[in-house]
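As you look at this complex, bear in mind that one protein chain is not there, while each of the others sits in place.
Chains here go by letter, A, B and C, matching the order in which they are written, and residues are numbered from 1 within each.
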Amino acid sequence: MEIPYAVKPRPDTGLYNAKVGIWLFLASEVMLFGAFFSTYILLRVQAPHGFWPDVALGWPHGLLNIPIGTFNTAVLITSSVTVVMAWIALKQNQFARFRKFMAVTVLCALGFLAIKTFEYREKFGHYVIQLNDGSRITGHLNVNGSSPLLWTLKDVEAAKLEALKVEVDIPNKFRFPVGHPIPEDIHKAHQAGEHHREREIKVSDISSLKAFIPSTHPFFAIYFTMTFLHGLHVFGGAMVLFYFGFIGSGMWKTDPERFTNRIEVGGLFWHFVDLVWIFLFPVVYLL
Amino acid sequence: MSDSKHSAVADAGHHHHHHDYDFVAHKKMYWAVGAALLIGTVITVLAREWEFSSVALTVSVALFIASIKSYLVCAYFMHLLSEKKAIYLIMVTTVAFAIGMVALILSSDKDPIPGTRPKTHYVP
Amino acid sequence: MQTATTHPGSGAAHADSHAHDHHEPSFLTKYIFSSDHKIIGIQYGLTSLLFLLLGFMLMLAMRQQLAYPNQPIPIVGGLLSKVLGNDMASQGVMQADLYNAFGAMHGTIMVFLAIVPLAFGAFGNYVTPLQIGAPDMAFPRLNMASYHFFFWGGVVMLASFFIPGGAAKSGWTSYSPLATVADLNNVINGQTLWLIGMVLLITSSLLGAVNFIATIIQLRAKGMTWMRLPFFVWAQFVTGFLLLLAFPPLEAAGLLQLSDNVLGTSFFLPTGLVYNGKQLDVSGGGSPLLWQHLFWFLAHPEVYVLILPAMGIVSEVIANNTRKPLWGYRSMVYAALAIGFLAFIVWAHHMYMTGMGTKIATFFQTTTMMISVPSVIILSALFISLWGGSIRFNTPMLFALSFLPMFGIGGLTGLPLGLNASDIYLHDSYYVIGHFHYVVAPGTIFGLFAGVYFWFPKITGRMMNEFWGKVHWFFSLIAMNLIFAPMFIQGIRGMSRRMYDGGATYFSVGVGADPGILWLNKFITHAAVLLAVAQIPFIINFVWSIWFGRKVDSDNPWQATTLDWQTPTPPPHGNFASTPVAHRGPYDYSVPGAKRDFTPQDQPN
Partner (left out) sequence: MSFWQYLFPPANASAHGKSTDDLLLYLHLLMAVLFIGWLAYFLIAVFRFRSSANPKADHVGARSHFSTYAEIGVAAVEVLLLLGFAVPLWAKAVDQFPVATGNPATDPIEIQIMAQQFAWNAHYPGTDGKWGKQDIKFAEKNPFGLDDADPAGKDDVTCLREPFYLPVNREVICRISSMDVIHCFKLPRMRVTQDAIPGMSIPVHFKPTTPGEYMVICAQLCGNLHSGMKGEFRVVSEEEYAKWYAEKSKAGGASSFE
């Protein structure tokens, strides 16, 4: 039994089945990410005015690495171009060229994920520290030259440290106007144009210490959720494209038309992943 | 819709174009769109450095550029410019619902019973 | 042209006695990993019927508690204590936690594991491709995956009963923060499994929805234009869109709540929660109302997912048994589309009491009133379809006919809920329970029963017993009304839902309302037992008829017009003996001048 229009388009709709399928799937994805963006917007508009970390639940700005994010955006855009070039290559009957473009696409995807992992790691070693006087600072720890990840106050206690060396962040302009609770000397350092500043903080002065992880602040919660899910899409898409381009490409010989359709459909998914990032990037990195 | 029947692989899955599908021009266009997307990204990042007078303006500019970029991806990479009616219908409805969802949730949040306040402020 | 004479295999117990067209598949590929839409439909059907029964049994235990608070549950009480532990059922007495867990699971199971898979997964799968003249679904393997996600979703839900702390107990609505704090002792608690189960079920529904819509768009037989589709197909089509676009936000919300429960985030937890006299150790900054928005964004459309396929079935049965076309078919189609559209913008009528200002409340009650209009149109069209008919009162028809006034009661009682000024009084009372059970129980379930009796001969090649079918219908109809009508009274008198003690606390003399309605709890419970008893003939009839029912004497025992009946019985792999072509509308019954009182869709002139 043959399913009709699995390969050839149906005359009255002009579409083959998988194309309808993928667009329907993308429609549901639009609603999925739509809900996440709604969440982002709602969390953000109801956040108190003032800037994190001085107002505990104010919205953090400028914590993500913009050059890296920009670079990653470029990587993803490149892969979007190469995937469509791969498809064109098939249409031109140039299988070797197709392979090359697929390889670049998959490599870009993996590159994207690697960079994202690096960024995550950086966040896990970044802390917000609340002092007993109510002021808060952010920065990296320096424990005997290394920067521990995912510590809590318990780990500090376990390490039997009297004082913590902290590379304190100097707030950039997107964090201003700062409220009073930022320690005075850091404020001064900012005005002097410094970017980093190491300080020793007595452990007994610390009332809480949290890494930049989802439970620390709604911003991180939504940032990690959205980028992680987007990352999953990248990963899934890369697997599929890799399969089509390399493992399952034998179909090119047996059923070239169906194979080309598959690449088109895979490409559509890939562009969608790119599309999500086009909104995600400014929303979490820039605004 | 043109459903000219070709067995040529070159036509597979791309029925809306005719025999003389111009690969060279298309390839050029795809690269151009890619370049435009990159430029858009750079502009968005730079725009952040120019200080706008208000948050609303900053957000609008960023989202405006993102919309243009997403238009480019949809229109060219995803071939929506030459896609079939059914796909349009599905996607237009979906995007309308997605926007409706965000808009209605936000307007609910912005239209509470007058006098409602965050509990953290306590005093009536 | 009557397509084929009875296929040699017809009458055999199983649907694919035709597998001999191909190499002989093993049991595993034939029944478990089949990608044939008919087998998948049957898998969905049997699984969801079992869940329907389970959902009902949970409710029977709960009803027992409502009628006789703090007395041991007869028959199963001891077992529950043993299996679920004494903190759930102590000495056979249902505890509050168990009541809440059963309540949440009754709602969840009924909606997501019983009715939707039965209406959409089973009937949709089995009948839709047949009615549009397709050999199968557009994506058979996706179809199989959809069932397997559903199955594992069900397994996870069931497993949640047996883990420490028990199943989810924050209602099927799972409002945060309760859903997050209800069981802080166990990280992997009932709510966690509920969320994981939901993610699986949602994935299943999404795959199904993509498949259904693509199938209906792409695989309609030649000549099967949009306005020649049976109304059932339209109903499934709209249902597919509701699932496709409404479920993802709940999937998102589910993941966020999962993260709140497991990773300690605060998506739905506001600042300053004090729980059990202690500040909760979370960042705060979240919004409990956001969960409600995302939940109801799904759950309102979901109620039309529950009702539309039932309306589709009822329409088929009514057209067939009045022997005349549906009256106003076109307006029914447009009404279904209008429901599908409006369903997305009424959700906050479940949230009137969350502190809505006038503007937004007016918006939502206006859209709510608007959405009642297409329902009225569909119902009116079905009523008027009776006029001038030659009505046969077989079991499917009796269920289909009863659907109409029952849905009418349920729908009409939606109106006072839909206006916020009256919902102020009725919100979260038993009036709401009465309202929606009238639509889902004597409404949807009756529609589904009609479908079971109606398509049973196509699926098995045997008829179900008419007499016992009528007994089943009669007592079910009586019992349903005895159960749900008194709930309106309880609601009007101020009784709240989800009350473990059946409302006793609030009706203690002198302070609350009068206690004059508590006896109704007993009354309702007895009626529920009657309903349970009334299902026995059905279950026996159903199982018995698979093997011993009267064999059908034709492929088209109801003398129906739609393509599903123009196939061999049961339809073979690939469905049709020859590729069908539609030459006419779906309901050419009693065409003046025609030889017979039905003209099948594939009959050329």
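Everything below uses one rule, namely that a residue touches a chain if its C-beta (ideal position, glycine included) is under 8 Å from a C-beta of that chain, and two chains touch if they have at least 3 such contacts.
Everything numeric here is computed off the predicted structure, so don't read it as measured data.
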{"item": "Touching partners, among the displayed chains, of the absent chain", "value": "B, C"}
{"item": "Option touching the unshown chain, where C:256, C:273, C:317 or C:433 are the choices", "value": "C:273"}
{"item": "Omitted-chain contact residue, chosen from C:106, C:427 or C:458", "value": "C:427"}
{"item": "Touching the absent chain when the full complex is considered, from C:76, C:262 or C:386", "value": "C:386"}
{"item": "Options C:64, C:413, C:525 or C:545, residue touching the unrepresented chain", "value": "C:413"}
{"item": "Contact residue for the chain not shown (choose from C:106, C:493 or C:573)", "value": "C:493"}
{"item": "Where the missing chain touches chain B, by residue", "value": "112-124"}
{"item": "Missing-chain contacts mapped onto chain C", "value": "95-97, 100, 169-171, 175, 177-178, 181-182, 270-279, 284, 287-289, 322-325, 327-328, 353-358, 361-362, 365-366, 369, 372-373, 376-377, 380-381, 383-393, 401, 404-405, 408-409, 412-413, 415-416, 419-422, 424-429, 489, 492-494, 496-501, 503-506, 510-514, 516-517, 589-592, 597"}
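Note that in this section only the chains that are shown with their structure count from here on.
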{"item": "Contact-richer chain pair [B-C vs A-C]", "value": "A-C"}
{"item": "Centre distance in Å when chain A and chain B are each reduced to the mean of their C-alpha atoms", "value": "19"}
{"item": "Centre distance in Å when chain A and chain C are each reduced to the mean of their C-alpha atoms", "value": "39"}
{"item": "Residue list for chain A, restricted to those that touch at least two other chains", "value": "13, 15-16, 20, 24, 27, 31, 34-35, 38, 42, 46"}
{"item": "Shared-contact residues (touching 2 or more other chains) in chain C", "value": "217, 245, 249, 271, 287, 290, 293, 297"}
{"item": "Chain B contact footprint on chain C (complex, rising order)", "value": "217, 241, 245, 249, 270-272, 287, 289-290, 293, 297, 344-345, 348, 351, 355-360, 363"}
{"item": "Of chain A, residues touching chain B in the complex", "value": "7, 9, 11, 13-16, 19-20, 23-24, 26-27, 30-31, 34-35, 37-38, 41-42, 45-46, 66, 70, 73-74, 77-78, 80-81, 84-85, 88, 90-93, 173, 256-258, 260-261, 264, 267-268, 271-272, 274-275, 278-279, 281-283, 286-287"}
{"item": "Partner chain C, residues of chain B touching it in the complex", "value": "86, 93-94, 97, 100-101, 104-105, 107-109, 111-114, 116, 118-120"}
